[in-house]
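Take a look at this one; I'll ask things after.
Of the protein chains in this complex, all but one are displayed in their positions.
Chain lettering (A and B) follows the sequence in which the chains are written, and residue indices restart at 1 in each chain.
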Amino acid sequence: MTHTLLPVLIMMLIAVVVGVVMLALAWFVGGHARTASKQEPYESGVPSLDENRKRVNVRFYQIAMLFILFDIEAAFLYPWAVIYREASTGAQGMFLFGEMLVFIVLLAVGYVYVWKKKAFDF
Amino acid sequence: MNWNDMIYILPEVILTIGASAMLLVPVTGGRGAKLSAKWMMIILLAITAGALIYCSHAVENIDQSRQLQAMFALDGFSIFFKLLFIGAIAMLVMLSEDFLAEGKYSPWEYYSLLGFALCGMMFMASGVHLITIYIGLELLSLSSYILAGFYKSELKSTEAAMKYFILGAVSSAILLYGISLIYGVCGSLNLLDIAAAMSTIVTNDALMFGIMLLGAGLCFKIAAVPFHVWTPDVYEGAPTPIAAFLSTGSKAAAFAIFARIFYTGLHDFHLEWNYVLATISALSMIIGNLAAITQDNVKRMLGYSSIAHAGYVLLGVISLNALGLRGILMYSVVYVFANLGIWATVLMLRRHQYAGERVDDFEGLSRRSPLWAFAMVIFLLSLGGIPPTAGFIGKYFLFAAAVQAGFGWLAVIAVLMSAVSMFYYLRLVVAMYLREGVEAEFAITTPLRIVAGICLVVTLALGIVPSSLIDQAVLSSSHVAAHAALTPHAGR
Partner (left out) sequence: MSPALVVFLVIGTIAVASSILVVAMRNPVHSALFLLLTFLCVAILFVMKGAEFVGAVQVLVYAGGIMVLFLFVVMLINVRHLPDERVLSNFWKGGLLVGLAVFLLFFTMVRPGVFHDPVASDQALRTTYTYRHRKVHQPDGTVVRKLIRRGKVVGNSEAVGMALYTDYLVPFEVASLFLLVAMIGAIVIGKRELSAIEEENIPAYMLERSETEHEVKEAMSA
């Protein structure tokens, strides 16, 4: 069991290394302009020094909630993708394809609804 | 599993497509948005009902695949309940029109949520696998939470939705934990497999624990004591048509899964759970009815009365015999129609969003609208179980089942508590007939009249000529009853 997870560990290590390398490169290669606004961490337009518990517009929350729903949808796609090649023989293949299509179409209905309700507009 | 199996879930598929389309009609604009959402919904329900009836005949020639069989049953029991649900939702659509127009709420979302809730209820009725039942129940619950909070501007409605959601989520978690323990012991979630596995088990603590948790979760859904606290608050705060939905359709669906799970799946452990459920049933009847007496708010009163009715229906589960199962089926019908009639009256009496819910509002109704007052009396008598209304037939079957199964004491409590319930039902009658009412305006609209008319006709007709309902219940329950191996346990 443990050795099958070795690739995962290696991938995590690579991810860490890549991250460190990118930061280091930026540090060594990039210029260093030390103005006041450059000292602030990048916060997407939100003041960086402020009360830490600020009231957030409810629509951020809506976006987060919608994100989770599509996240869960994606989680359903993984096992399907894993088995599709092996399980799709003959008519069964179309059926497998169709059932996932139904699943996605239903969520697409939700997507269109959410879109048209201007939940993504800021 | 293959495409041919789809005919088994055709009604659900049609309903889903229709409800999704209704969701998209207003946002895509164009001519569609001008159509009447109400009539679209009614047509959709009619098509669904038609498809259901068509399927029930068509499936006889098609082999259901093993995989679908393990999940989903299109048997008499499920068709009976599905038709009841469709009828109840259709009447709720009629009831909702004025409420939506008054609050300027978008009817499309509202109706499409009702459609999805109905879809969940239909899966519950057909589920023979705990996962199908659970996911159907969750679909229903989630839609109900949203609908309960539909008065966005009203604090009470938001509060009701919040309470309902949090308690509902906790109870779902409990239910799920029970299901997982049952799966751990039995190795399957199909009710027949569970029954087969249980027949080989003499005693098993984890299984007992699982059944306990499952029962607790289900008792929450039907609002039986001690899992009832949410009911009055939610009924009071939710928009009135939604309170009507929660106390009729949603509740009948919970009765259906209660019956299916205990009759088909858990009957072998009857001796272990029947006294627990009997206690819950007795408590529900006593506390529900006694608490209802003190209520001045009709919505709260109906909430407590629905707790008591959950207690009556539990009699049918506890007795675990053919009579009890028929009783559950019949009582669900009787209860839904009588209750919807009362909710229609409450809706009619409203003058602004939350009025029409005090007992005082009923004063002098007999003078203002004699026919309506008469209908109201019939509905109340039916809930109280007085002949010649349909309520008597339903109660008769449930009580007889309890006596037959050796729960005479429970039947005695039930009869006594029915008498107590007449006290607060008659309070409304007294208000309507003997009190001088304020000359308040109220609007009897056509949809309300239609709903009340249908409920009145059904309640009276089933009370006077009950044979059709009894025959239907016998027919519909026979399949489930055949699974349940009912007789060996009757005398154990």
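Methods note: contacts are C-beta pairs under 8 Å (C-beta built on N, C-alpha and C of every residue); 3 or more make two chains touch, one makes a residue touch a chain.
Since this is a predicted model, take the numbers as computed values, not measurements.
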Which of B:A21, B:I42, B:V59 or B:I135 sits in contact with the chain that's absent?
-> B:I135
Considering the whole complex rather than only what is displayed, give the residues of chain A touching the chain that is not shown.
-> 1-2, 4-5, 36, 45-62, 64-69, 71-76, 78-80, 82-83, 86-87, 96, 99-100, 102-104, 106-107, 109-111, 113-114, 117-119, 122
Just the residue numbers, please: which parts of chain B touch the chain that's not shown?
-> 1, 9, 16, 20, 23, 67-68, 70-72, 109, 112-113, 116, 119-120, 123, 129, 131-132, 134-136, 138-139, 142-143, 145-146, 149-150, 152, 161, 181, 184-187, 197, 204-209
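In this text, only the chains that are shown with their structure count from here on.
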Whole-Å gap between the CA centroids of chain A and chain B | 41
Complex interface listing, chain B residues touching chain A | 1-3, 16, 20, 23-24, 27-28
Counting only contacts in the complex, chain A reaches chain B at residues 91-92, 95, 98, 106, 109, 112-113, 116-117
